[in-house]
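Shown here: the complex without one of its protein chains, the others still in place.
Letters are used for the chains, namely A and B, taken in the order the chains are written, and counting of residues starts over at 1 for each.
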Amino acid sequence: MEKSKKLLSELKGLDFKNMYNDDFLLTWEKTDDEISAVHKVADILRDLRENNVSTKLFDSGLAISLFRDQSTRTRFSFASACNLLGLEVQDLDEGKSQIAHGETVRETANMISFMADVIGIRDDMYIGKGNTYMKEVSKSVVEGHKDGVLEQRPTLVNLQCDIDHPTQSMSDMLHIINEFGGVENLKGKKIAMTWAYSPSYGKPLSVPQGIVGLMTRFGMDVVLAHPEGYEIMSDVEDVAEKNAASTGGSFVKTNSMAEAFKDADIVYPKSWAPFKAMEERTELYGNGDFDGIKALEQELLAQNANHKDWECTEELMASTKDGKALYMHCLPADITGVSCEEGEVEASVFDRYRVPLYKEASYKPYIIAAMMFLSKTKDPVAMIEKLMAKGTERFQG
Amino acid sequence: MEKSKKLLSELKGLDFKNMYNDDFLLTWEKTDDEISAVHKVADILRDLRENNVSTKLFDSGLAISLFRDQSTRTRFSFASACNLLGLEVQDLDEGKSQIAHGETVRETANMISFMADVIGIRDDMYIGKGNTYMKEVSKSVVEGHKDGVLEQRPTLVNLQCDIDHPTQSMSDMLHIINEFGGVENLKGKKIAMTWAYSPSYGKPLSVPQGIVGLMTRFGMDVVLAHPEGYEIMSDVEDVAEKNAASTGGSFVKTNSMAEAFKDADIVYPKSWAPFKAMEERTELYGNGDFDGIKALEQELLAQNANHKDWECTEELMASTKDGKALYMHCLPADITGVSCEEGEVEASVFDRYRVPLYKEASYKPYIIAAMMFLSKTKDPVAMIEKLMAKGTERFQG
Partner (left out) sequence: MEKSKKLLSELKGLDFKNMYNDDFLLTWEKTDDEISAVHKVADILRDLRENNVSTKLFDSGLAISLFRDQSTRTRFSFASACNLLGLEVQDLDEGKSQIAHGETVRETANMISFMADVIGIRDDMYIGKGNTYMKEVSKSVVEGHKDGVLEQRPTLVNLQCDIDHPTQSMSDMLHIINEFGGVENLKGKKIAMTWAYSPSYGKPLSVPQGIVGLMTRFGMDVVLAHPEGYEIMSDVEDVAEKNAASTGGSFVKTNSMAEAFKDADIVYPKSWAPFKAMEERTELYGNGDFDGIKALEQELLAQNANHKDWECTEELMASTKDGKALYMHCLPADITGVSCEEGEVEASVFDRYRVPLYKEASYKPYIIAAMMFLSKTKDPVAMIEKLMAKGTERFQG
């Protein structure tokens, strides 16, 4: 556990006391020290588990999961994280109408939280809704705790909203940190977050937004590339610009995939839906205009089809730094000739990067666990020391 | 934990030995001491949790939940209670037909219970069915245990049946006890269990039945109010009358909401379906007469609409004892202008009582846990003393 000891000494130098009893909703609401603390604690939790040391903080307690969208990977990551800390997941599976607004949100949030230490929410379908909903739930349980209804204040983890996907971007970041041998080595590195063609429609914006909102904080040269008309939320572009300005990095937009890939150290080619279209879709949904939604869908699929040349090919990969940029994806990818006829990435590129891609994904349970650890534990450093000293075996055999 | 010590010394004076290895199906099948023991253990479990003392009795073991009706609140309360004691919930989610009758009930009950310590059942949809089904499951697992099929005898908790809703009424009762500073202060207090208008149809009778069946035991003046035609099960009225007679309280029926509210210390305005109509519905269901069910539904909605004046208004609240009766509801309530156009309660009344209402609900997990605790533990007093002496932390952080 030398690794953990080193990380722990680094953790001691960081200021993350405001994370205690707080939610994790958007990465740009957190300080650099707090971001760094999550990464260090995630790596420590992983190292402890690899050394068969139990990190079960809770003897009993629930973690509520609320997925308003089908999910396998995030669900399993959340379940793994909760289990690692000793919380049992209880899924809330109400119809959308039941947990809609105001009174209902407040009441349901309290009714499910009597023994809840954590609430994980995924709500990324409608622009302007997901993050708003999370804040409403948070406000409700804070009040419930203050009023003596809830014995503990459940803290929230954003498992993907309309604005950000912090557990994804933080896992991606940790992958990059570990691939490049430390966050200090990222200064001046070029990362291309680029749109790519997919035969499916309406992929969430939270991944590209999360990436440009986070990666611009470490002095990297971040390029956001997409065809005209595939703009992301402008608020997040503003965040990215401010980040870049204050860390000596840069944030550049382009409509050329080739330009983005040129000499890039890292590439992240992935499909998403245009922000404007998603706004329109949300309005149609609000009006119950399902014919309108279908028409919009056809329009978007046709629009996508104009950009089939936005594919991560071997040729493009060859144009990156030494032809060896780190290829990233949140998975599952649309692989040309494998999962679809024409997609985001050539099969040979995907194949070559399969192991790093899987590793990238493997950080997510630890990122989620770290967010919960820092939010629930009053003195995380002392707690880690205690867990290491105790050395309870995760598996006796 | 002074509170727990006081409660424990009170618990020592009660006789509840027959609860060991027994089910909890109807409150009127339990003695006053047994009812009181549940309340005291519930308060102790809550106090221990608030003091971060683990009450995990089970190192491993399953609790089976069987909901024949959609449920969020009761499901979460049951899950919380099981988690608090160390049991893992496993949901049985068979189609209704599959667990219908006789042989099938006996077999399924045994097949799911090899490692089950507790079975929680909610089955409130059809008159004459829910409680009967619970008794059949209980008989099956008792036999299975006797025959050496099951290593332990799983005990049942009624999470709502056609007759009673004991985990609700017991939570309501504990709320009242704590609001009025002790069960000894309830003598002579007036509680109004009254029907109220709801735009929805077929709400279960188990809540009003559970309330009059339980609250009449403590010397209170219990008034049951509803429009003509909204009678509850007459068997339960008999129980209420007998209770009242033997405790020096009273049980009065009226068709006037105003009369019920007048000088009441506690009001519980809530919609329910007429018992006769529910019997008819059960028969239609049994005959597979779905057109008949639809027709009955329309009829009942029309009948409800004749009684929109049965609403808990500020005016009515002003007529209660000092204008300050404790307003109660099992939630969710139909709030006029909030969750529906016209409903059970005016928004301003509901708003004023939100915190007590949420607290009322917060007792349910502890009531369920107390029922299980008293049914599984041979010597509950000794066990509580052991847990307090050990003082294992629920949360290390």
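Here, a contact is a pair of C-beta atoms (placed from the backbone, for glycine too) under 8 Å apart; a residue touches a chain by one contact, two chains touch by 3 or more.
Model, not experiment: these values are computed from the prediction.
When the full complex is taken into account, the listed residue touching the unshown chain is B:Gly148, out of B:Gly13, B:Gly148 or B:Gly288. From the options B:Leu92, B:Val252 or B:Ala347, the residue with contact to the unseen chain in the full assembly is B:Leu92. Interface note for the absent chain: among B:Leu57, B:Leu156 or B:Met278, the touching residue is B:Leu57. Listed residues A:Ser200, A:Ser246, A:Asn287 or A:Thr392: the one in touch with the omitted chain is A:Thr392.
The missing chain lies against subunit A, touching residues 46, 49-50, 54-56, 72-73, 76-77, 79-80, 83-84, 86, 88, 331-332, 335, 338-339, 355, 358-359, 361-362, 364-365, 392-397. Residues touching the missing chain, restricted to subunit B, are 57-62, 88, 90, 92, 94, 98, 102-104, 107-108, 110-112, 114-115, 117, 144, 147-151, 376-379, 383, 386 (touch as defined at the top).
Criterion: only the chains that are shown with their structure count from here on.
One copy, subunit A, sits rotated relative to the other, subunit B; on C-alpha atoms the angle is 120 degrees to the nearest 5. For the pair subunit A and subunit B, the distance between mean C-alpha positions equals 41 Å.
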